[in-house]
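Mind looking over this structure? Questions follow.
Presenting chain A:
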Amino acid sequence: MAHGMILIDQERCKGCSLCIEVCPQHVITINTSKLNAKSYHPAGLDDPGGKCTGCAICAVICPDACITVLREPPLRRGVGLSSPTVERML
Partner candidate 1 sequence: METMTAPLELQTVYQRPNALEDTYTNYCPGCTHGVAHRLLAEAIDELGLRDRTILVAPVGCAVFAYEYFDLDGCEAAHGRAPAMATGVKRALPDRIVVTYQGDGDLASIGAGEILHAAGRGEKISVVFVNNAIYGMTGGQMAPTSLPGQKTSSSPKGRDVAMTGNPMRMSELLAQMEGSAYVARRSLHDPANIRKAKKAILTALKVQEAGLGFSMVELLSSCPTNWKLTPSEALKWIETNMLPIYPLGDYKVADAVRDL
Partner candidate 2 sequence: MARELLKGNVAIAEAALRAGVEAYFGYPITPQTELLEHLALRMPELGRVFLQAESEIAAINMVYGSACTGTRTMTSSSGPGISLMQEGMSYIAGSEVPAVIVDVMRGGPGLGNILPSQGDYFQVTRSAGHGDYHPIVLAPASVQEAIDFTMLAFDLAEKYRHLVIVAADGMIGQMMEPAELPPMRPLPTKRPDWALTGADERPKRVISSIYMSAEAAERFNLKVQARLKEIRRNEQRSTEYETDDARLLVVGYGSAGRIAHSAVVAAREKGLKVGLFRPQTLYPFPEASLSKIISRIQGCLVVEMNAGQMIEDVQLVAAGQVPVRFYGRMGGVVPVPEEVLAAIEQAYDSMSELSLAAPA
């Protein structure tokens, strides 16, 4: 499985939760402690285990086009890439 991550535009997100429902890895949550300028609780990646595969299903359903999806490039033979974690990326 490839490793991936997503970035969610916190100001554009309307917290509709559709991405949460479709994510096969269940790694998106609504951040109820945060309110954006339009008073929505935005969604965010919550993936301490690095399970996001970068499949982009969340981005396909997002009505507000606020998800950017990143993914590892395909593995080069014999060269393993370390799995990115959210902590590393912050």
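As a selection rule, all candidates are chains of the complex that A comes from, given by their letters.
Note that in this section contacts are C-beta pairs under 8 Å (C-beta built on N, C-alpha and C of every residue); 3 or more make two chains touch, one makes a residue touch a chain; residues count from 1.
Since the structure is predicted, the reported quantities are computational estimates derived from the model, not experimental observations.
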> Given that every candidate in 1 or 2 is part of this complex, which one actually touches chain A?
Replying inline: 1
> In their shared complex, at which residues does chain A touch candidate 1?
Replying inline: 4-5, 7-12, 14-18, 21-22, 38, 40, 44, 54, 56-57, 59-73, 81, 84, 86, 88-90
